[in-house]
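Here's the structure we're looking at; comments come further down.
As you look at this complex, bear in mind that one protein chain is not there, while each of the others sits in place.
Per-chain numbering from 1; labels A and B assigned in written order.
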Amino acid sequence: MSLGPVVAAVPQSCGESLCVFGTGDMGRSLGQRLLQSGYSVVFGSRRPDSCVPVPRGAQVMSHAAAAQSARIIFICIHREHYGFLQTIAPQLKGKVLVDVSNNLEKDMFPEANASHLQRLVPEATVVKALNTLSAWALQNGPSDSNRQTFVCGDSAEAKQAVSEVCTRLGLLVLDRGSLGASRELEDFPLQLFPQWRLPLGIALGLTAAFFFYLLIRDVIYAYVVDGKDISFRIMVSLANKVFPIVSLVMLALCYLPGVMAALLQLHRGTKYRPFPDWLDRWMLCRKQMGLVALALASLHVLYTLIIPIRYYVRYRIAASTISQVLKNQTTEFSQTSAWRTDSYYSMGILGFGLFVLLGISSLPSVSNSLSWREFSFIQSKLGYLTLFLCTLHAYLYGWDKFLRPTSYKWYMAPGYLLSLVLPSVVLVLKLLLLLPCVDRSLTRIRRGWERGTTQDSSTHRLLI
Amino acid sequence: MSLGPVVAAVPQSCGESLCVFGTGDMGRSLGQRLLQSGYSVVFGSRRPDSCVPVPRGAQVMSHAAAAQSARIIFICIHREHYGFLQTIAPQLKGKVLVDVSNNLEKDMFPEANASHLQRLVPEATVVKALNTLSAWALQNGPSDSNRQTFVCGDSAEAKQAVSEVCTRLGLLVLDRGSLGASRELEDFPLQLFPQWRLPLGIALGLTAAFFFYLLIRDVIYAYVVDGKDISFRIMVSLANKVFPIVSLVMLALCYLPGVMAALLQLHRGTKYRPFPDWLDRWMLCRKQMGLVALALASLHVLYTLIIPIRYYVRYRIAASTISQVLKNQTTEFSQTSAWRTDSYYSMGILGFGLFVLLGISSLPSVSNSLSWREFSFIQSKLGYLTLFLCTLHAYLYGWDKFLRPTSYKWYMAPGYLLSLVLPSVVLVLKLLLLLPCVDRSLTRIRRGWERGTTQDSSTHRLLI
Partner (left out) sequence: MSLGPVVAAVPQSCGESLCVFGTGDMGRSLGQRLLQSGYSVVFGSRRPDSCVPVPRGAQVMSHAAAAQSARIIFICIHREHYGFLQTIAPQLKGKVLVDVSNNLEKDMFPEANASHLQRLVPEATVVKALNTLSAWALQNGPSDSNRQTFVCGDSAEAKQAVSEVCTRLGLLVLDRGSLGASRELEDFPLQLFPQWRLPLGIALGLTAAFFFYLLIRDVIYAYVVDGKDISFRIMVSLANKVFPIVSLVMLALCYLPGVMAALLQLHRGTKYRPFPDWLDRWMLCRKQMGLVALALASLHVLYTLIIPIRYYVRYRIAASTISQVLKNQTTEFSQTSAWRTDSYYSMGILGFGLFVLLGISSLPSVSNSLSWREFSFIQSKLGYLTLFLCTLHAYLYGWDKFLRPTSYKWYMAPGYLLSLVLPSVVLVLKLLLLLPCVDRSLTRIRRGWERGTTQDSSTHRLLI
């Protein structure tokens, strides 16, 4: 629950003295915030007399003297300079050292900074904290995006003491366990959407591929063969073909690894052998893949809905009406066309509605509030229904176009036909897996049964 | 804050030995994860020599021997077999027993499994944990949807020890209090949207009812009386009547119980008498009811926006234009129609916009960040405004249609008219409750005043 950045505005002095080693940016920003929150701050510096200006109200001493003035010492110096701390080890004995450091890249050092620090000064207690916050948050007080800080360390008491300081700075403290977790915490600020890279890469690749395919098939063909310049269609018509195609393919890619994993388990007759690495990685980014597909589907919806206000469409409709009047012939109303197009829109809307529901259920706060059974009901049952409706939408859109020879310009099939391959394969495989005999085997395997072991599943479960 | 499934990739040994009783699926999956996270694992088995294969790296011993090798013992056996634990009670003395069990249905046993276990082995300390995770999460490491685990138990120290193991497995641990909460935790994995059943049931019932009503009134009437086949309208036109009608009715059903509760309190003259059970249950699913209504309203929006790209609509517009040309008569522009339809769309858009805002504010993470005053401002004030705008939208849509006899085919009123009954009643009742004299009484009652008690509200509040 966000209580707003209130604490900073209530600088009641609490008298407690805290020590900060290092007068660089981090040290000064942190010192300033500590002062604002009512603490006394003592900076430890190599040259206490000729040091850069520290925030007003803070004292500067030598490292050894500063260390003795406080119980908690924030180590705001670079890992490369941790070495000198060994020289004042006696003064650090029993102190709580807060490691706030980050590295410039992952795996720079074999050991986490905090573990390294603990090894250097074994008689102090090291707590990792505050490193996931931006400098902005440390200087100006926490805002919405960074009210949380992680704390880890081996001493519950030391963690508690550091947590209290953090709470006073207006932060929400989350305990992440022992000091062994500090590598994870040190890597966290460096990450830039690691799980989104593969899905975004696939989406970009598919988008580019289908864009050029359709550019050649639609625009360039019309220019070369018919001598017509319809390049303006790139902006909306072409985009509105590429986006739904890529979206449908990516939605199928979300469900393909699950089907493949099931087939693999059936083939192997056990669930205890690990999947190949690529399959594991694929399965771990299904959520991100689905959300990218949802984003593209949303663009498709918007691109579709603006069709009737486009200049080109209005021009064509007026031209067609005028030509009907002039030729004095009216086209016949086709019940089939009415049924087909309305069904096609309806399937699209229902599929998109379910897709949005899947997206909402993957918001962290929503998925956290679901039991595992509920989550798998939505993501699996409703997910396949979504895939089915969207595939049906594409089939109804295409209808009998794939039969007409004119659809194959320069032997290139219409885009929608290509987009249907993968979803159809996934749906057929899923149907096979749902056949009672196959489903029964799979369920047994997923409950721990193994082909080739002598015990059957019933004794197995009774084993204690 | 999700730190991604990192821990699994860093199998630093921590040396600590943990014990797992049971070599079934749960025991093996858990054992494998523990081994991956750097623990030594000892399985306890009835037949340590002829047991099913355990994960590589784990030892298998007899239960008694295994129990002595570790401080924490994970009980991965079925409740039915807990009995034998009494026979090794001496070896379990002082150990932490982690009950990870679930049942196949609610209320199978009079007592929670964990409480039962504690009663059987009173000299051990039982902690309930890990039961809300899927087998997948235990085997493959936590992913987004299941990083959380609940822990409950009577010993803070034992909970802490178990929490540390869970944290090391990459889970976020939430303490749910004493062992008495274990029944709640054991029921959690079994639940499948318990609070959504009533709202979804109502939505389905209303949808079916209005669908058949409108099918008869629109499609079948046209077929029987006019001999026209307009069955294609089922797909879009009919759906786009049923969805908004059901949505509006369900939105009214969200606000009806609050109004009824207020009237009941006014009638009784006290707030301390509990409401009837059905009213309580109704009030508890208002949020879900509103979200179902929002989903239907969203479908209504999409169905409305595709109207101009429908084949049928384009055909009719062209036909009408052509017939105007041929008859050489143009229709007159009607200021009233322009005002009415534009207002009708505008109210719909604003109502829908507010409705989406209500939906966003009921996302767990958003509603958690609101103070109670803020939440009730949105859900009550803005909620009634939404209901008002949507009702106005429906009134403007209908306009004077209800006066025309042709609207009553086979004596059946137009659908929109039926949908307006409930919202109108709710809005009128709410207006009555807002009358100063009524509002004053209600406020007094809600502050604790009771009719018939001798003290008036002012002394009452001073009572200490």
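Heads up, the rule we're going with is that a residue touches a chain if its C-beta (ideal position, glycine included) is under 8 Å from a C-beta of that chain, and two chains touch if they have at least 3 such contacts.
The shown structure was predicted, so the numbers you read here are calculated from the model rather than taken from an experiment.
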item: Full-complex contact with the absent chain, from B:362, B:386 or B:419; value: B:362
item: Selected from A:67, A:96, A:133 or A:358 as touching the chain missing from the view; value: A:133
item: Which residue of A:225, A:306 or A:434 touches the chain not shown here; value: A:306
item: In subunit A, positions touching the absent partner; value: 1-7, 10, 12, 14, 21-25, 28, 45-47, 51-53, 55, 63, 77-78, 81, 84, 132-135, 137, 139-140, 143-146, 148, 160, 164, 167-168, 188-193, 229, 231-233, 235-236, 239, 295, 298-299, 302-303, 305-306, 308-312, 314-315, 318-319, 321-322, 325-326, 363-366, 368-369
item: Contacts of subunit B with the absent chain, listed as residue ranges; value: 1-2, 132, 148, 150, 156, 174-178, 180-181, 183-185, 187-188, 191, 194-195, 271-272, 280, 284, 287, 301, 304-305, 307-308, 317, 320-321, 324-325, 330-331, 333-335, 337-339, 341-343, 345-346, 349-350, 352-353, 356-357, 362-377, 379, 446-448, 450, 453, 455, 460-464
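Here is the rule we go by: only the chains that are shown with their structure count from here on.
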item: Superposition rotation for subunit A onto subunit B, Cα-based, multiple of 5°; value: 120
item: Distance between the centres, which are taken as Cα means, of subunit B and subunit A, whole angstrom; value: 24
